[in-house]
Each structure stands twice: as structure tokens, then as C-alpha cells.
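With one protein chain withheld, the remaining protein chains of the complex are depicted in position.
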Amino acid sequence: KEGARPYRRVRFDNERWKRHRSIGRYWRHIATMPSSRVVRGLLAPCSFTSLIAYAAYVFQPVEPLGLTSTLPFELTSPLLGLLLVFRTNEAMARWLRAHDAWARVVSRNLEARDVIATHVEDDEMRECAGRHLLAHASALAARYRTNGERAVHDDEWANVLMPEEREAMESARENRPAHALRVVRSVMSASDAPMHAQARIADCIATLTDACTECDQLTSTPIPLSYTRHTSRFLLLWLSLLPFPLALSLGIAAVPATFFIAILLLGVEEIGVQIEEPLSVADIEGFVAELHKESAEADAQRERVNELIMRKMKTSQAAIK
Amino acid sequence: KEGARPYRRVRFDNERWKRHRSIGRYWRHIATMPSSRVVRGLLAPCSFTSLIAYAAYVFQPVEPLGLTSTLPFELTSPLLGLLLVFRTNEAMARWLRAHDAWARVVSRNLEARDVIATHVEDDEMRECAGRHLLAHASALAARYRTNGERAVHDDEWANVLMPEEREAMESARENRPAHALRVVRSVMSASDAPMHAQARIADCIATLTDACTECDQLTSTPIPLSYTRHTSRFLLLWLSLLPFPLALSLGIAAVPATFFIAILLLGVEEIGVQIEEPLSVADIEGFVAELHKESAEADAQRERVNELIMRKMKTSQAAIK
Amino acid sequence: KEGARPYRRVRFDNERWKRHRSIGRYWRHIATMPSSRVVRGLLAPCSFTSLIAYAAYVFQPVEPLGLTSTLPFELTSPLLGLLLVFRTNEAMARWLRAHDAWARVVSRNLEARDVIATHVEDDEMRECAGRHLLAHASALAARYRTNGERAVHDDEWANVLMPEEREAMESARENRPAHALRVVRSVMSASDAPMHAQARIADCIATLTDACTECDQLTSTPIPLSYTRHTSRFLLLWLSLLPFPLALSLGIAAVPATFFIAILLLGVEEIGVQIEEPLSVADIEGFVAELHKESAEADAQRERVNELIMRKMKTSQAAIK
Amino acid sequence: KEGARPYRRVRFDNERWKRHRSIGRYWRHIATMPSSRVVRGLLAPCSFTSLIAYAAYVFQPVEPLGLTSTLPFELTSPLLGLLLVFRTNEAMARWLRAHDAWARVVSRNLEARDVIATHVEDDEMRECAGRHLLAHASALAARYRTNGERAVHDDEWANVLMPEEREAMESARENRPAHALRVVRSVMSASDAPMHAQARIADCIATLTDACTECDQLTSTPIPLSYTRHTSRFLLLWLSLLPFPLALSLGIAAVPATFFIAILLLGVEEIGVQIEEPLSVADIEGFVAELHKESAEADAQRERVNELIMRKMKTSQAAIK
Partner (left out) sequence: KEGARPYRRVRFDNERWKRHRSIGRYWRHIATMPSSRVVRGLLAPCSFTSLIAYAAYVFQPVEPLGLTSTLPFELTSPLLGLLLVFRTNEAMARWLRAHDAWARVVSRNLEARDVIATHVEDDEMRECAGRHLLAHASALAARYRTNGERAVHDDEWANVLMPEEREAMESARENRPAHALRVVRSVMSASDAPMHAQARIADCIATLTDACTECDQLTSTPIPLSYTRHTSRFLLLWLSLLPFPLALSLGIAAVPATFFIAILLLGVEEIGVQIEEPLSVADIEGFVAELHKESAEADAQRERVNELIMRKMKTSQAAIK
């Protein structure tokens, strides 16, 4: 299941949206149900509750034990539903925060590149900053990946940088994205860019640092564990006791009914748990790829824009004369 | 259904609000029900569940199978309701974000125009920036439209720009709105506008870029797919099993009852899915049109305002003498 | 009902809060129920459902039609409740946004006045900006009022301005508040106010423009219509079918019971619809009046504050000597 | 009850939190129930519903009137619960906004003091600004208090200021906190503090003004009245009709049961109403006291910090030589 997490990362385009919205989705969802990762992950606990249901059906022990009453289940089902949905909603909010943080990373990184391109005249310096901006994104991505995936991102930033730059960045073991931003700040400070550009870059760096802090926090702090455990404990107890009244009123049908209810409830909880740590299921690779593409275009268009402005200035100076 | 998405874009005025609020809305909503896109889109799955209800009524297979109990449905209906409503609410939040992003686009684009009009003296340069601000909005609109609609917006910005400007913009295949903003930044940087104006423009450009990033993110990242699929799967299973207890207690009336319940529940889910990708149902055209109108007025009023201020300055200088 | 919307605008003071909180509110609310606008507006659809209840009681057609079962109602009532409350909550959020926007208008408008008073020395210019700040609020208010009420606000700003200023403002047909802000920006730019004051004014103008854009958006974009219609349709269908099981178990009492339930449910929906377009029920007049009062005081106190500071400076200069 | 509102203002410390969290809280809450202000305030309406329950028990009029069915109550109880909880949640959000606003007042007021202490050299001017910052908080507190409590705060700021300053502030009848901030702005503008310090002070003043506007808005605008009235009306009707089916199934026990249910439901509504206007139950006095204490320390530490920096500068200048 852990190995399948990269496959949870999706990037939608127009075609996928059309498919996502089409009415055929109902049949598709039903047809793909046996291969659903959520469903398959939950087979063990769901089978366990179904087994209880089968035992309850066979031995019918319920009458003497007073387990026939549905009252306790009816009284607690709204609360259980609320607990599950609020917890999953909280996890969704974390998921959203991670994506927003990365969207800001792309946006501010590109802004910093544009500001530097406009205000830092020196080619050497400007390109050094530009390389470190790309390296920043890749190093940040490496921070939230493990093993092979981390190595890919580490190669990425190493390939972007010059040998001496790479060496300096490698020596920053604790926080490499911060190192990259420190270089950008120093380049900017060494340049004679006007104050407003300096302020913008400082602002970009602050936002990029915040995004990193936010992702770190999402990774290091889960939803309060007591909440998670309490929900999961009572969900399982509830599902283990439910078969007794069900077997009485449904007979053998209690077995699939229990299975069905268990998957519905445990599924909601499982989804919340799976997206609670959102970085490993977020398509960070997509964000980084987009940043690289847009950075390349920004560099390519720079000359064209400069030319355009030059021509306008000449025209207007000619007009003045 | 896909073709009908443009018709979902609405812009209300006072008259429509009156109609929207009038008590007559109840009859109108009932009367237009057969032509409702949501209802018509759902005919297939709803008819399917009704068919099951009919079969259940005819064969009455429920007693031996233990499907008569309503307990599983009663226990799960609050959770299903919560899942549906929270998911649709999440989709609504996305819808709102898209609209807020575009409202910011209009607001900041107009601010940039005003700041440039006040602080960039050179006519050639000022008008070049003004044209690119208009082009920015149209190019951004094109980004979230397909086929014919995209072509309209592409023509829009091409018509606004001068030939050489158009050519430069066309070569930016990845992100044309960013190109337009780059020109604006360069114009500003080449001008001798004071530092606070430079800072404002940088701020406007950052906000406009963020709005684009936000829309991109809404378009590329759906609500976690596992949540969507889990909800849709169990909704359909729930609706497929419901006819059995219904047929027992309602008889033939179970057929319309099932249909009614299916449309209610599937409708809520369908609405959420339809607004989950909000850009294609947002009235971007309205935002762009408003921007064009207000930009034209801003340009037209510029002379009048300048004149007014000139006169005031003369009066007060005369008073000093 | 439309004509009664201005009466929904309230402004609370200490006395009204006491009354609002007193335990006597329960009797007062019950006593004023027949005159409640919500209740009276809903008489038609509620009477309609009661009529159905009476018919159901008289003809008792339920047994053969299988309409006796309460199961469909029990299974759908939680979802219906959630739909209603979430929709009304969404409308409340819009209502809050409109009020927040206007609170910002007052706050930033007064700040702009203070900054200009402190940093623009020239009397003619400062007063011109001050007048346009007042005109801005009135013109913004006019934008969200119709007919007679709009005319009042239009007179308001016209009376504040000098003839030539009024003429210039009148020619801005599309967006008069923006025109007023443009004049303020030009006054500021023509003055020799220090850069930080210029930046503050630019910031105030941006916030004031945003507030206008936000109000425009609330006015032009309703809550997704499909959501509104789906809720209203199924609410009415639900209420039209409910009398059948009710008549069976309550007899003639089903008539008032249906009426009672209909008002409860439709009332929640109606409240949401009434505040969905919040500007026409917001006490904009109160905000504008407050702004005028505080602006007058700010102008009046200006001399006193200047005097105070002058005296301090003299004291301290004397001390230095 | 109104007189008891000041007692609702609490300030927790470590000891109170321990008590708040201890398991003994359950017994304490039960034991203090008869003295609870919420419970006592609701005695009248709760007794009224209990009286109905007693009458229903004695006369048993239910059978012929068809009031025995519990169906209407079961169908509406989820909606009623949602209405109550969402309304109380909305009130809680207002309560939070008021506290956040005052936390910002303390934070920004202290920042302004520090910035002025660092950048305004002139003793006379700096102390004048310092006095007005203290006066600002007290005058703001007076704005949200009545009678005796207001007089205390009015004395507070009057005692802080010099006679001439007091006089100037007294003449600002409409908005005294704004007057205090105007003096601070003028002091700053008359000083030769660097631009970044000027910008910070302008920012502090804007935030302090916003906090005041926000509190004003919370005080002048309640939660939409139609929502409040609708909830309260149907709550009372619901509770008045509930005794009939209760009396049938519970007998004389319907009397305490009705009382119990009435207190539970009305209590939730009452709590929402009591915190809807949050300023009069917020511990503003605590915020002001904290501000005074921290301001005194800031003034006291100023010398020490200056000395420390001086010594460092000397050391490093010596090192250079």
C-alpha cells in the first residue's frame, strides 16, 4: 500500500475533467471497485466483522445476552458519522494547505526570477541567482521524498548548479532550500538593484521560506492522535457489535450487510488517514516540472521583451525630438 | 451535457435577483424540473434504481434473502448525507476561489492601469503597458477555455496589441499572461516612476500571477479522487439495495419513491461534481468584458482628472502669490 | 416583499442588544409571528401543502397507493436538513462579506483622509481630495441602491463636490467610485507628500477598489443556481408527499402539522435566499452616515492636533536652547 | 441577568486550566447547575413547557386531536439541531473576532511604542506619543462599556494625559481612539524618523483603526434577525407541542423530560444569544491592564537596551581602531 502512494498523485487536464464529470462515472466506479486501493486495504478488518456476523448468524447468541437491541446503535450513529466526516474534512484541509503551499512556491519562485531578470544587470550574477531558484524548488521537493525519489530530485538540483555552487549547497545538510534562497538574497544584495526590487525579493524569499515551514509542519504534526485513536477504536468496536442485532433481523444477509457497512465507514476513515500526510501524495513533481518549463520560457522571452521596450523608447525619444 | 456548461455561466442584475427571491420561484422550479440539466443528466442511474425497485416489487425476493430490514439504511443515512453535503461544500469552496481569483484579476489589473496612467509620462510606453494589461486578461481567459471559445479570446488579445507586440506574445507558448505582465514590469522599470509606484506595480503583478496559479491549481487538482469515488460507489450501492425494503413496505409505490430518493441524493453529488472544476462554468467572459469597459472609461477620464488637478494647482499657486 | 427589504436593515445599539438578549424575547417572537415577513411570504406554499394534507385526510387514498410508509421521509430528512442549513450558512457568509467590505470602506476612507490631512500642505488640494473621499462612499452606496434610494445617494455626492468636480464625476458612467479614487490618487501624486504617505494612499485606494469589486461580485454571482434549485425542488416535493403518511397517523391534525413543518423548512430556505444578495439588506446608509460624521470630526480636530504638536515642538526646542 | 454580564469575563491561568481539565469537572458542573446563569435565565420558558406537559398528562387530550404521533418531531429534530448549533457557532465566531481584534490592539499598540521609542529622539514628542498610545487603548475600552464601567476607562485616559492633551481629546466626541491615533501620526510626521519607521507607524495606526471598526461592526450588526427569530419561534413551538406525544408514552415523567429537553435546546440558543454581542462579555479590562504593564516595562527597559547597544558599538569601534 505504501508503494502505491505515488500513484495517488494526479494532474487533471481537460480530457480527464470531462471523464470525471461524465455520467458514465457511476458504472466506472462500480466496475473498478474490486481494484480500489481503499477497498483492498480494508479487506482484513471488513472480513473480520463479516466473520463475526457469520458467527452471530450461526450461534444466534443474541437473545440471552441482550444484544438484540438496536437502540445503542441508533443513538450513536449520528455522532460516529460526524466524527468520521469532520476528521476526514480536517485531513482534506491539510491536503489543501500542502497544495496551496506548493502553488505559492511556483508563483513566488517565478516572480523572483522575473524581478532579478529585470533589475540585475550583471549576467554572471543573474544566472547564478536563476540557477539557485531552480535548485531551490528541486531541493524542496527532495525534502518531502524518500529513497529513490529523493535521489532524483537531488540529482536535479545538482545538475542545475555549477560545481562550486553544488559543493556549497551540499554542505547545507539541514535545510538546502534555505541555502539556495540565501544565495539569491546575497546576489540581490550585492547588486545595485533599486530598493523596491530588493523589497520584492525579500518578500518572495519570506514566502518561499514560509511555504517550506508549512510543509514541514504538516509532515511533523499529525491531527491530534487522541482524536484519531478514539475514532478508530470506537468505529471498530461499533462494527464488531453491530452484527448481533443485524443477524437477528437480516439472517444470513447480515454477513454482506456488515461487510458493506464496514467498508463504507472504515473507508471514510481510511481516506482521511491516507491524505493526512499530504506531501507524499501531492504531485510535487508536477509543480517542479511546471516551474522548470516556465523558467525556461521566462529566460527565453527576456530578450524579446527587452528588445520590444528598447524599440518603444527609441520611438518615443524620436517623437520628442 | 459538456456542451451545456457555458449555459451555466450566469451574471445577475437587479431584475434577476427580484425574480430569484420572489415566492413564485417554487412553482417555477417545479415547472422547469423536466428541463433541468441535473435531472436529465441523472435519468440513467435513477431509472436503473427504479428498475430494481420494480423487479423487487414483482418478485418480492426479499423475505428469504433477509433484505427486508431497514436497519442498515437507517444507520448509514446520516453518514451518507454528511459525505454528500461536505463534498459538495468543498466543491462550492473551489467555485468561490475561482470567482475570487477573477475578481482580483479585474481589480488589480485596473489598479495597475491607474498607477501607470498617473506615473508613466511617456505616451508610447504608457499605452504599450495599457495594451498588455488588456491582453493579459484575455490571454488568461483563453487559458481556461477550449476550442472555439479559446480562439475568441486569442483573437481578443491579438487585436488589442500592435503587430510586433502580438508576435512577441505569440512566441510565449507556455504562459502568455505571464508574458504580458513581464512587458508591463519592463515598461515600469524603464520609466522614471517613483519607487512607491514601482512597488505597487510589482505588487499588482504578483497578485495577478497568484490568481493565475490558483486557477491553474483548481484546474489541475481535483478533490481527492478516493473521496469522490468512495462517495459515488456507496451512494450507488445504497440506492441499488434500498428498493428491497421499500418494495416491502410501499408496494408498487417503491418505484417512484426510489426514483425520487435517487434523484435527491445523486443530484447533490452531481452538483458537486459539476462545479468542482469551476473555471469552465465561471462567467470569465463577463469579467473580461467588465475589465474592458472600465479600462476604456479609465483612459477616457484620465484627461478630465488631469485637467481638474491642473486647475486646482493653478488656483492654489495664484492664492500663494 | 421587495419593498420591505429596506426595513431589514438594522443598526443595533446598547438598548437593542439588551432587548435582543432578554428572556422576554421568546414571547415577543411568538407574538410577532403573524406579522413576520418570512412567515407571511411563505403563506402560499405552506397553505398549498396544508391543502394536500386536508385532501389526504378526507380521501385517505394512502393505503392502496403505498404512500403510508414513513421510511423514505426518515431516510432523507437528515440530508434535507443539511442541504438547507449549509445553503443558508453560505448565504450568511456572503452577508458577512458584504458587511466586512463596507467596514473596510469606512476604515480605509478615513485613513486616507488622515494621511492626506497630515501630508498634503496645500489647502485647495487637500480639500479637493477630502471632498472626493466623501463622494466616493456615497457613489459606492448609490451603486447598490435602485430608484429613489439611488437618487438620494447621487444627490449626496453631487452636493459634496464643487460644480466642475461634479461634472467630471458625472461623466464617469461606468464606475464613479473609481473616478473619485482616481482624483485622490492624482492629488496625492501632484503633492510633495513623502514616499511612505504615497504608499499608504495607494494601499488605501487598492483596498477601497477591492471592496467595490467584492460587492460587485456578490451582486452579480449568486450561489450556484443548480444547488438552489435542487434544494427548493426537493423541499417542495418532500413537503407535498409528507401529508400522506402524516394523515394516516395524525388524522385531521396532519393539516396544522404539515403547515408547521412547511414553515420551518421553507423558512430556513427563504432566509438564505433573502440574504443571498446582501447589499440591498445591508445598512449601507448607516456606514455612509458614520463616515460623514467621523470625517467632519477629523477635519474639525485637525487644527487642535496641529496646535498641540506645535506647542510640544516649541517646548522641546526651548529646552534644547 | 444583564448585570451579571461582567462576571462572564474570564482570564485563565495555569491553575484554572488544570481545574478546567480535571475529571472532577463533571461533578462540579452538575453541582453548580442550580446556580448556572444560563439555567436560571431559562426557568420561565422551561417551566412553561413543563406546565403544558402536566396539562397534557392530566387531560390526555391527545388521542382525538391526533397529537400522539412522534413523526413530525422525528423528522424535524435533525434540522432544529443543525439550526441551533450553526447559529451558536456563528456567535462563537463573532466572539473570537472580538478577542482577536483586541489582541491585535495590544500587539500593534506596543509595536508603535517600540518604533517611536527607537526612532523619535525628542523626549517631549516621544512621551506625548506614548501617552496617547495608552490613552488610545483606554478610550477604545470606554467605547464598548456603559455607565460606571465607561467612566472608569474615561478617567483612565484622562489621568494618563497632560491637561491640554486631555482637553483636545475630550473635544473628540465621535471617536476618541481615532483622535489619539491622529496625535501619534502627527508626532511621527513631525519627527525626522526614517521612512521605514514612518511606514510601520502608519501600518500600526491602520490596524488599530481596523480593530476599532471591526468591534463597532460587531456591536452594530447582529446575526440576521430573521434567522434568530425563526430559530427561536420554532424552537418554542416545537417544545410546546412535544409534551403531547411525550405524555402518552412517558406518563407523568413527561413533565421532567420536557423540562430537561427544553433546557438542553433553549440553553444552546441562549448561549449563542449571550455571546452574539461579544464586547460586553470580553475581558477588555484584562487587555488594557496587560497593555499598561507591558508599556511600563518597555519604557523602563529602554534605557538598558540603549546602554547595551552603546557599549557594543564602542567595543566594535575600538576593535576597528
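Just so it is clear, A, B, C and D label the chains in written order, and each chain counts residues from 1 on its own.
Quick note on the criterion: contacts are C-beta pairs under 8 Å (C-beta built on N, C-alpha and C of every residue); 3 or more make two chains touch, one makes a residue touch a chain.
Here the structure is a predicted model, which means the values were calculated and not measured.
Within the full complex, the chain left out of the display contacts the shown chains A, D. In the complete complex, the hidden chain is touched by one of D:M92, D:V152, D:A190 or D:L237, namely D:M92.
Mapped onto chain A, the footprint of the missing chain covers residues 1-2, 41-42, 44-45, 65-69, 71-72, 74-76, 78-80, 82-83, 86, 90, 122-125, 128, 146, 164-165, 168, 171-175, 178-179, 182-183, 185-187, 189-190, 195-196, 198-199, 202, 205-206, 209-210, 213-214, 216-217, 219-230, 232-234, 236-237, 241, 273-274, 276-277, 280. With the whole complex as reference, residues 8, 10-14, 17-18, 20-23, 25-26, 29-30, 32-33, 36-38, 70, 73-74, 77-78, 80-82, 84-85, 88-89, 92, 95, 99-100, 103-104, 106-108, 110-111, 114-115, 118-119, 194-197, 199-200, 242, 245-246, 249-254, 257, 260-261, 263-265, 267-268, 271, 274-275, 283, 286, 293-294, 297-298, 301-302, 304-306, 308-309, 311-313, 315-316, 319 of chain D touch the missing chain.
We adopt the following convention: only the chains that are shown with their structure count from here on.
Interface residue usage between chain A and chain B, two copies of one sequence, is largely distinct: under half of the residue numbers at the contact are used by both copies.
Distance between chain B and chain C, defined via averaged C-alpha coordinates, is recorded as 23 Å.
Residue numbers of chain C whose C-beta contacts span two or more other chains: 74, 78, 80, 82, 195-196, 199, 274.
Under the stated contact rule, the graph of chain-to-chain touches is a line, running from one end chain to the other without closing. Inter-chain contacts, as defined above, occur between A-B, B-C, C-D.
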